[in-house]
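Structure in structure tokens, see below.
Incomplete set of chains, arranged as in the complex.
Naming follows writing order (A and B), and every chain is counted from residue 1.
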Amino acid sequence: MIPESAKEVVDELREQVAALHGELVRYGLVVWTAGNVSARVPGHDLFVIKPSGVSYDDLTADAIVVCDLDGELVDGELSPSSDTAAHAYVYRHMPEVGGVVHTHSTYASAWSARAEPIPCALTAMADEFGGPIPLGPFARIGDDSIGRGIVETLAGHRSRAVLMQNHGVFSIGPDAKAAVKAAVMCEDVARSTHIARQLGPLVPIPPDDVDALFDRYQNVYGQTGARR
Amino acid sequence: MIPESAKEVVDELREQVAALHGELVRYGLVVWTAGNVSARVPGHDLFVIKPSGVSYDDLTADAIVVCDLDGELVDGELSPSSDTAAHAYVYRHMPEVGGVVHTHSTYASAWSARAEPIPCALTAMADEFGGPIPLGPFARIGDDSIGRGIVETLAGHRSRAVLMQNHGVFSIGPDAKAAVKAAVMCEDVARSTHIARQLGPLVPIPPDDVDALFDRYQNVYGQTGARR
């Protein structure tokens, strides 16, 4: 059951997360029912997430389900996403994370199918990810392997996205919108970097320039200085 | 003539199949009038299918035609798809199939023009297809060659899609929606796998992991445990 004190924020997050799935569609990161967004309920051991196998056209706020941090269904009429255990693991082990996104976006998945991290040759990538986007292990769905792979790869890393080998992308952020932005930017730089390397070697960005770009973007970009 | 007892279900299938062609357009699997979806009429030796050479904009439920399992027109004012014989052959020889889709989708057709099956290096492909997507023979339109090629390749295979050499894709499913999903997923993994291999060798997924992923997806994914 959702505690009385959480009901209003849960309603808002259901609306927000339903709408954010539309961004995955808009940017072409998902096909059919693949891909999912979740958001932690601040101050509660709960998160909201997409139900399993539901079409994006049918994804109203009402369809979004609520789970506890063990991934068990707390509220909602549908079964939670089959990736719920991975989201739950991230929320349990990374208290700073408020949103998680999973996609099989084309170019990022392609890097993952060769088990290669994405090298940093574009300033937009230095800005958002602070360097290469790392590769996580191959992990089978069904237990905590995927969640553990995500957390072990991203802990202490600047990158907000990880390529899970032979699988796709998980991205994180302080809230669900930031995690969606990371998913969008990850595919964008995965694509540009792939295309660049098709015709010859990349020119890498020197590490101190990467550091300076990352630092500036995290602190100066946007309307408030806050990361968005 | 459509038997009285089939009329209601035929009307429903015409609506459904007309709408499902919209998914081929949405996912960019077809251009101009190429591509077609059909659905078996359960309990009758009939199926509904797209008429030949009709634009997707004009594809109302009324335009969808009804054929018998020899591919002969039973109801409708337009000539059936030029691929009708292939659909009919599949329905005659694969009683478990309730829907068939044919497209020339770009990446799948590209694998077929090199006469290569698509290797399995992505979990989404293990989930949906249970391994590689196989290659069928080159077959000329006009007799049962295409239908026979589809059935011989898919019989006893886990994959719901076959690349017909130098041609395109046929996909099957328990109903038309599942066959459309297979067509969409086939192009998606054909694209990601192509892009992955452009920059180096793929890392294959070990066979027992493929088996486990396929098994789980067929039984656990979605809202009912039923494959969708």
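Note that contacts are C-beta pairs under 8 Å (C-beta built on N, C-alpha and C of every residue); 3 or more make two chains touch, one makes a residue touch a chain.
In this text the structure is predicted, and so the values were computed from the model without any measurement.
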Q | With 2 copies placed, total copies in this complex | A | 4
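Everything below uses one rule, namely that only the chains that are shown with their structure count from here on.
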**Q.** Angle, in degrees to the nearest 5, of the Cα rotation that carries chain A onto chain B
**A.** 90
(Q) For chain A versus chain B, what separation do you get between their C-alpha means, in angstrom? (A) 32
Q.
Quick check: in the complex, which residue numbers of chain A touch chain B?
A. 31-34, 51-54, 78-79, 82, 104, 106-107, 109-116, 138, 140-142, 165-168, 194, 197-198
Q) Which of the residues in chain B come into contact with chain A in the complex? A) 27, 121-124, 181, 184-185, 188, 191-193, 195-203, 205, 209, 212-213, 216, 220-223, 228
